[in-house]
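Working notes, structure below.
Left out: one protein chain. Kept in place: all the others.
Chain naming follows the written order as A and B, and within any one chain the residues start at number 1.
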Amino acid sequence: MADKKWPEIWQEVNPGCMVFMPGNTREYHTGSWRAQRPVYDFPKCIKCGLCYILCPEGCISQDEEGYFVADLDYCKGCGICAHECWPGAITMIEEG
Amino acid sequence: MTTRVGMEIAFAAAEAAALCRIDVIAAYPITPNTHIPEHLSDIVADGRLDAEFICVESEHSALSACCGASAVGARVFTATSSQGLLFMGEVMPIVSAMRLPVVMALGNRALSGPISIWNDHSDVMSQRDMGWISLFASNGQEVVDMIIQAFKIAENRDVMLPLNINLDGFQLTHVVEPMLFPDQEEVDKFLPEYQPYASLHPDHVVSMGTLGAPEIFNEVMKAKDTALINSKKVILKIWKEWEEQFGRRYEPIQAYKTDGAQVLLLTMGSMDETAEAAIDELHKRNISAGLLKLKLWRPFPTEELRKAVKGAKVLAVMDRAVSFGGAAAPVGAEIRSALYDEPDRPLIINEIIGLGGRDVTEGDFVQIVEKAARGGKARPKEAYEIYGVRGS
Partner (left out) sequence: MSIVENFDLYAPRLVDKEEYFAAGHRACQGCGEALAVRLMCKALGKDTVIINATGCMEVVSAVYPTTAWKLPWIHVAFPNSASVGSGVAAGLKVLRRKGKIPDRYIKAVSIGGDGGTVDIGLQALSGAMERGHDLLYVCFDNEAYMNTGIQRSGATPFGASTTTEPAGLDSSGKTAWKKNVPEIMVAHNVPYVATACHSYPLDLMNKVKKARRIKGPTYIHCLSVCPTGWRLSPELSIKAGRLAVETGVFPLYEVVDGKYRITVEMPEKLRPVEDYVKIQGRFRHLAEDEIKAFQERVIQEFNKLLEKVNCLHSWSDLKE
């Protein structure tokens, strides 16, 4: 099923338009949507994880040093993390 | 061991469904099909069937609950009529699109306006294009047989489509007839356990009912249409298996005394048997006539129809619903369309008969055929006629 070309020919469309690849929306990088992106002042970050909890995309995860960083492939630049980060470790800057 | 029992056909439908070891029933009462879910709930209440009976609060919820249960891999059954069918109408094309093998018994009843509880085919005809397999039963035995066949057909991996069995409201549902019932062992031999193509369970995650963008829509419709068309092969195969195991024969169009017939009558549902009596009477009067009983409505048996009408001069199609303002009544239009390209097609007369429970008699059919025999190949004035209207 992974090697089907899109758009599919009628013989290859899954019956009932069922999708058997859970979470494959990850192939679609919503990061291209954003007009601003988060930048980090890591010395201020207390690694509380609040930004990770409150991100609607769920694209924030911990790097090797334990800091929470957004995956720019999916970050839509909504600014919630920057607004909610109470130590002020995240700022939004204009894209491009 | 097969037993011969006399009972109300609606009860028999329930017994047949119970023999199929259904898992979930979700149905809402509506005259005249109410006895089907009522009797099923009795069977469940007495512990004769291990199933969940959901007393849904509307027909829309009935078909929706059937979707949900079928999607997790349960064998489901429901029953309705007329307005109930329309109320679940929103879900009808979705069930077939999602390839869920829901089986439904339809106690055909007239659509409202004015409200009527009596029999005609306007309810099922309004759902022609919903992508369901549609069978018509002439009598109680066929109801029992078709319900058991239905699960095997619907669940077949090459089909995976919902199916409705049509039995005329009151004319069949409330009539007591003797019927042969296979026993549980015989049904288990014929009908294996349901193995869904996909089901909702965390061990094999799937998303069902996704959105179809324009770039894929034509392809999806083609796939759905092809599935319904190809289901005929499976239906014929299963009917053959049924004949081998139980000795009763089923065909998409069953012919009755059609050898050399000049005028053919085509009926569906309970009026088949009345028409048979009319053909016998016509033969006594030396009129060359025969009967075609249409049992498979969807997928439409074009091939079988063309073969069946070869040699006939006139084909009188008996509809039991009106397609208001249409070029013909539903079945008449379908048949005209199927025969249009045939070089020696018969003249088609389209009569609409028995609306809203109006009695259809042997005499009516005799009159219609005699008129057709007298008329020869002369085209009738109207493309279709509502038969027996006072004042016309």
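Things worth noting here:
Keep this in mind: a residue touches a chain if its C-beta (ideal position, glycine included) is under 8 Å from a C-beta of that chain, and two chains touch if they have at least 3 such contacts.
Here the structure is a predicted model, which is why all the values come from computation and not from measurement.
Although one chain is omitted from the display, it touches the following shown chains in the full assembly: A, B. Listed residues B:P29, B:G212, B:G356 or B:P380: the one in touch with the omitted chain is B:G212. Residues touching the missing chain, restricted to chain A, are 4, 6, 8, 14, 17, 19, 21-30, 33-34, 48-50, 52-59, 71, 73-74, 76-80, 82-84, 86, 92 (touch as defined at the top). For chain B, the list of residues touching the undisplayed chain reads 23-24, 26, 50-52, 54-58, 60-62, 64-74, 76, 90-91, 94, 98, 193, 200-203, 205-213, 216.
The rule is simple: only the chains that are shown with their structure count from here on.
Centre-to-centre separation between chain A and chain B, using Cα means, comes to 51 Å. Listed in rising order, the residues of chain B touching chain A in the complex are 97-100, 160, 197-198, 205-210, 212, 215-216, 218-220, 222-223, 226-227. Those residues of chain A lying in contact with chain B across their complex are 7-11, 13, 15-20, 22.
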